[in-house]
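Removed from the display is one protein chain of the complex; every other protein chain stays in position.
Note that the chains are named A and B in the order they appear, and that numbering of residues resets to 1 at the start of each chain.
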Amino acid sequence: MTELYHWFDLIGVAVFAVSGTLIAYDKKMDGFGVVVLATVTAVGGGTLRDLILDVPVFWLHDQSYFVAIFASIFITTRFINKQKSIPYYHLQVADAFGLAFFAVMGAQKALLAGMPATTAIIMGMITGCFGGVIRDVLADNIPMLLKGELYAITCIAGGIVYTQGIAFGIMTEMAMVLAMLTTLILRLAAMKWQLTLHIFKYPD
Amino acid sequence: MTELYHWFDLIGVAVFAVSGTLIAYDKKMDGFGVVVLATVTAVGGGTLRDLILDVPVFWLHDQSYFVAIFASIFITTRFINKQKSIPYYHLQVADAFGLAFFAVMGAQKALLAGMPATTAIIMGMITGCFGGVIRDVLADNIPMLLKGELYAITCIAGGIVYTQGIAFGIMTEMAMVLAMLTTLILRLAAMKWQLTLHIFKYPD
Partner (left out) sequence: MTELYHWFDLIGVAVFAVSGTLIAYDKKMDGFGVVVLATVTAVGGGTLRDLILDVPVFWLHDQSYFVAIFASIFITTRFINKQKSIPYYHLQVADAFGLAFFAVMGAQKALLAGMPATTAIIMGMITGCFGGVIRDVLADNIPMLLKGELYAITCIAGGIVYTQGIAFGIMTEMAMVLAMLTTLILRLAAMKWQLTLHIFKYPD
């Protein structure tokens, strides 16, 4: 079972590495900087989560994450170099998948560390969103997360589904799948219909 | 007494949440991104302090901070939506109060963790200033802190008053109040008279 979680984690890391590589191309970065940006995007959220939870940072003793990241960068750069265009839509879809995997893995890790549900939900959000925030800050973009479109809240929705599912005693795997689908579907819907939440009324 | 400190902490968190919300409005962010920016501003400095001190991050087991943050955001957004203008002056005053509360609470927490006075003063500065630094970086502004006006040094002055007060054996509460007033008055004075410190001589 732990095996399965590890695979989920690797997939999350891989898709975020893809999104970091695409942003690097978009910003005309090159060389090893691309590797750094992809890596920071992929492991940034989980690293911050582990620092705050005060548990060992997940990649310290496990090098498979770096293999996943290098494979992602390799495949993505070959794809871009062939297409010679940045697939913005694919970037956002990759980001949505990463969000869904990481929100759930983050909430789970926090519950396992004995945190209350609210903290677990926030940890899921940090895991899912902050890799992308660091990516956008380094690339000198305003983080996607801070724009009006539903983003962080999709992680929170996934976190609520997961923690409540566990609290109601449904199977862990079932809770994980339901929570991932919640985040993923909400995020894809937000992208498709530009769902936003308005809390400010700007004068026209 | 601990009760009192907790209230001070909540007030600091609340005023920084206000400043995060105002910056979000200014940058035309909307939706849940505003909540994220306000939250990061409010808890960022203290989180960094706790990570560096290697003590449990203060909000992990205490959800009252999030209640304070949500209340701040709610009130601030209602106020802005009614006024339809950004009260820059109020933003800076809110920031100054947050600075004063956090500089002292940060120095105190470091002393309680057994740190020497210099480290405690730096921790007060980190607690007071870094939430705002993260806020400004995310909003793609050059941090207020790095401009010429007296800012970080007001936290340091407050930290010196607090640690020296404690070292000279005056009552903790008295030291806290004196230190907060030091930071607050210095910062308000710096704003009013644009007090700056010049260490570079730029050619004209």
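The rule is simple: a residue touches a chain if its C-beta (ideal position, glycine included) is under 8 Å from a C-beta of that chain, and two chains touch if they have at least 3 such contacts.
The structure presented is a predicted model; accordingly, all values stated were derived computationally and were not measured.
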Subject >> Touching the absent chain when the full complex is considered, from A:11, A:80 or A:113 >> reply: A:80
Original post:
Looking at A:14, A:37, A:91 or A:199, which residue reaches the missing chain?
Top reply: A:37
**OP:** Using the touch rule from the top, list residues of chain A that touch the missing partner.
**Re:** 24-25, 27-37, 47, 51, 54, 56-57, 59-61, 63, 66, 73, 77, 80-81, 84, 137-140
**OP:** Over the whole complex, note the residues of chain B touching the chain we left out.
**Re:** 51-54, 115-116, 118-119, 129, 133, 137, 140, 142-143, 145-153, 156, 196-203
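Just so it is clear, only the chains that are shown with their structure count from here on.
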Subject >> Between chain A and chain B, centroid-to-centroid distance (C-alpha), Å >> reply: 29
